[in-house]
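Following: one structure in structure tokens, then a few remarks.
Moving on, here comes chain A:
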Amino acid sequence: MKKNFLVIFGLVFLVSGLFMPAASYSAKTLKIGLVDTYTGPATAFTLDVLDGFKLVVDKLNAQGGVLGRKIIYETRDEKFKPDIGLAMAKELVLKENVDVLMGTINSATALAVSDFAKKEKVPFFVTFSKSEKIILEKGHRYVFMMNEHTQMAGRAAAVALAKKPYTKYWIAGDDYEYGHAIANGVWKHLQKLNPKVQLVNETWWKVGEADLTPYITQILAAKPDFAIVATGGSGMVNFQKAAKATGFNQKVPFYQHTAIELSTLAPQKKNAPEGVFGTANYLFYYPNSPENQAFVAEFQKVYNRYPKVGALYGYLTAKFIVEGFKKAGSVDKEKFINALEGMALDSPVGKLAIRACDHQLELPMYFGVTTTDPKYDFLVAKDIQVIPASQYMPSCEEVKSLRK
Partner candidate 1 sequence: MRKGTSTRNIGIGIAVVAVFFLLPAFLPRFYVYLISLMLVYGLLATSLNIVLGYGGVFQFHHCVFYGVGAYATALFLTKTGVPFILSFLAGAVAAAVLSFLMGIITVRLSKLYFGMLQISLGSLVWAIVYRWYSFTGGDDGIHGIPVPEIISSYNGSYYFTLAVTLICLFLIYKIIKSPFGSALQGIRDNPVRSGMIGINVKRHLLVALVIAGFFGGVAGSLFVVVDKTVFPDMLFWTLSLEVFIMCLIGGWFSFFGPMVGAAIVIALRTFVSGYTVYWALVYGIVMVFVIFFLPNGILGFLEQRAKPADEKKLIEKG
Partner candidate 2 sequence: MAVNRANLEVEKGEIVAVIGPNGAGKTTLFNLITGILKPDEGRVFFKGEDITGLSPHNVCRKGISRSFQVVNVFERLSVFENVRIAVLSKNRMCWNFITPSAKLLGDETERILSSVGLADKKDSACSDLSHGDRKVLEIAVALGASPEFLILDEPTAGMAPEETDRCIELIRNLSDTLGLTILFCEHDMGLVFSISDRIMVMARGSTLVQGTCEEVRRNQAVQDAYLGGDDYDVS
């Protein structure tokens, strides 16, 4: 019966092995931990965040860093699994002693990490997760939202759609929190802005549904004026493909959040449906300002591709972290947070601030409709309408009442 002995031996061996990579912490650095999904479909978005982030950090390190410290970043792949993501975040904070956490496209992970960051008093920058809970109900001092959340996206779309003549609406989408939240966001505010609108019906399909034709035919049969399609991730392309194949886009105009975004349109090349309404936080060809052109050129030079919305999120997060520490003058986390509150920076899309009351980055939203453009081998947006942050962000009072 040497069994137990072997068990102990194995465990001791394992535990001692765990110690090895520890103790690599140096005082003269600033450490940023990125927990994000680098496996599976979400990678299409998250790699841009990382690349946009690196653009700033690499340049800065070449110039000597911030506060005399080099910036080090550690990436962790959470595989779109909240338990792994949370464990990774804990590893980064407790073992790697990172000063700042950022990341994740997975809302469940973001919420879990946010809760953890609150407890450990580590600033956490959310860079792609769209759940409004992160910054509204569950918001706190240590979490920063560097992208729009579902309610903001919905409100922005409602602002633009309220001016359109449609009244009979159909709502459809991916059946998960994100889809429902987007749809609710649009619908609630559209009703407020245009009381004449009425909901014909709703359709929801499972996330990752490959063939959406059955659902489209169902909507077509009811002949609504307009459809709000709340798809996310790869559902965006799946729906547009099915819409194109059935001619849906010619019969019923529809809106999708991020429909005009590069990650949705680029893979479809010239085959994407025209006339689709969409919103996005970033378009590399609009605004045609020198700042944006410079950012695109810099990104293209390093990575040889157009920056997508994620690149802007990553880029801005890095910028704000750096400037925040500069302004704070030390690596003290509380001072850093105080410095960030209300701070405004120039960006490719104009001057942007982090709102002090809820730590939401005040990004503008672009509303447009897909069209072909001879300059590119994929569809782009036209008739672009800029919706400034002030028009579609929940007010500080609303946030306050929700955070109770």
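How were these candidates chosen? In short, all candidates are chains of the complex that A comes from, given by their letters.
Just so it is clear, contacts are C-beta pairs under 8 Å (C-beta built on N, C-alpha and C of every residue); 3 or more make two chains touch, one makes a residue touch a chain; residues count from 1.
Because the structure is a prediction, the values reported are computed rather than measured.
Interface record for this complex: partner of chain A among candidates 1 or 2 is 1, by the touch criterion. On the side of chain A, the complex with candidate 1 involves touching residues 1-8, 10-12, 14-15, 17-19, 21-22, 38-39, 74-77, 79, 81-84, 86-88, 90-91, 94-95, 107-108, 111-112, 114-115, 118, 131, 133, 138, 175-177, 180.
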